[in-house]
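Encoded as structure tokens, the structure appears first; notes follow it.
What follows is part of the complex, with its chains left where they were.
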């Protein structure tokens, strides 16, 4: 097979033969394009890549990439992917899920997958709505939002995917936006490179049932004031003219204007490798509705033991210590007797 | 054992030879009855007896001392002939306290030996057991041979000087009781002494105390006059070979390991702990040097889904659970079925419904595993018939899973999983290999069709990592051959029927149903799963008594063996004993329109042979 010699592949080599069936204008198209691009840029042949998803518009994703793939059941993709990654450590495993699939029905699997730090890349398409089932509110839908199932407005406090991931010991957490193609590409590449569970929240526009949910972050005039790009080791600066920043007042972040006695050195500096995830958590709390820019980029990226790796290490260790298994020895271990 | 003669102690008093003996040891959860019973079992097996056991413990970890709720028991039958159950009536009962006595005495045969620790019958003990009078002197035990032994006192004496406090000394009581029972049945001490020194090697004072207690018990029997007689159960005739005792869950674990090796696969076992299936996980997790990967998932759904992922990756993927856990797996089992990937789902059944009776046995999940999925979702179902049989059954389950590319359900139960019996150790080389074919890279330009079918309608098992075989599968209806998502009406009906036909095809590859006894007659006893031993023995005895009865025991619940219709035709009546309200019975009546009758017991306990014999006698009448 050609792919065996790792030829340089192009994004289009990763297109499957299935026609893509999202609504015209759906944010999922942009994500699909970037993922294919990132896949092409890494030196991994198609057959060594697997996409696992749950159920939802976003979860149709695997059908559209020419790798191995499984369209699973609702909410269970991280569990399916865990078994896959443990059983076949040489594969690159991607999980595609939605805000309902990943945080609604699937929240527990997501949490445990992340804390086990099994090597895979989880992309959560957050459109703050249940798309496939035609517009009920999701665990990330803001309070007061009118949807099919909340005609008087949503009354569940929404979850913040990045906060949740950090709350369960994530080693890699990032956020990006469907409309911000270059940034998305960078984040996806970082996620793919990370060993362990990479969790990426992607703001995704559902043009049919929740159009403009992230308008504030994609609007060309507004976005510089509403979005802050994290860079490791750099101060938290934002604004069209990069004239605003985030400063820490005790543990409370505040927006400050640069100049007027405030210099970049006074600002909070980003450290994605911080031992404890307190900074990452704090950054996950910056919300547009509270007058803060929302952080995108890599919140946290640290090395930590991985379940899959540790399991294989225990197996090697056991084989060194006790030798490879011998069934006849096992069967006749302990008390036995012979009948002539 | 060959050197039995030398080591065994010459008894001083009358000896009676028995064909078999059924003994039950009962006490507090903390009294070590399970250990005591296991020792007696192994020792008897080593002495050449056939053995069968039935542990019975409360679902609380440690219910309050001395209460009825806290009673833990272990029953063993050892015999000079083949036996298939732990026995019905007890020949001897050893009771460590009043609660244990009153909750078990009814199973002791009239004239049976009752050994009690009389030190445990103080008023406070009686109160804990909700007893107003002391059974030891209210005459209620008149019809038994009661032997009161001050075990606590004697044990403390025995361990004196070792500097153990009473608390620790009293922990050795069970060894004293063991010694006494060993004397009663002329058992050697050496196996247990070896076990004791191995197990407590790091706590020499404990090991020493146990040994002293054991010998003290033995000597008590030997020296005191309380026993007018002792017993001997001569060795049973076995096929030649190497034997060991094995518990059902252990045999299941070993069978899984063997099946993996036989099919050239790595075993991935994903499970969530649940009584009585957890021991399979425990056992497997000990054998990492065999390359076994165990994964304790966050719940049963995750366990099942991880198994699906591992199967997709090409591993031998297996999960084990019990009723409530299986209920949670039903949606994901449906996905496994739709994906047509091989995997094994083990259900060690327990008493239901809901949380039910977690530590008790039952056969009430048959319909759940057959029908507990949305849509038309047929899966093959097999059942184990004895503890050792779990080894063979699970290998067979995997063989079917890979041959037909389907999840396979294997039913065990708490009685099998925790029960033990002698197992003739196979030589691994003698086990039949399990062939598996994975397609390789396609020829240039050749397209891969994931839902193409072979002679038995199985689809190819293409492994991620194989160049050119990239494909996508999922839970939506698939187009025949291509496996693409397809909502086409005719395709759906075609695929539903194809999936059903594939399962039906298994009937052509499994052995025809055997009948134990005449091929025709008045009554056929049709059974499945853990009731094998009781049914087999009951039928044998009734045959010897001249009744026109035969026995057919089903290993395959779906599909049924191809000849089952003829088998049923041979008999005037069909009796189906089950530890449920009549689940197999329903299937048989529907499929074959025979007016099969049920013998149904739903008490969380196995059948006793007599129950089935009685039903047979009525059935042939």
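Worth a mention:
For reference, chains read A and B in written order, and residue numbers begin at 1 within each chain.
Everything below uses one rule, namely that a residue touches a chain if its C-beta (ideal position, glycine included) is under 8 Å from a C-beta of that chain, and two chains touch if they have at least 3 such contacts.
A quick note: this is a predicted structure, and the numbers were derived from the prediction, not measured.
One representative per chain kind is drawn in place, while the complete complex holds these chains as A x2, B x2.
The rule is simple: only the chains that are shown with their structure count from here on.
Distance from the subunit A centre to the subunit B centre is 44 Å, each centre being the mean of its Cα atoms.
Note for the complex: subunit B touches subunit A at residues 1, 42, 45-46, 48, 191, 195, 238-245, 254, 257-258, 261, 266, 268, 270, 287-293, 295, 297-299, 301-303, 305-315, 317, 331-332, 334-335, 339, 425-428, 441, 464-476, 484-485. Within the complex, the subunit A residues that touch subunit B are 1, 3-4, 16, 18, 45-48, 50-52, 55, 62-63, 66-73, 76, 79-88, 90-91, 108-109, 111-112, 311, 314-315, 317-319, 321-325, 327-328, 330-332, 334-340.
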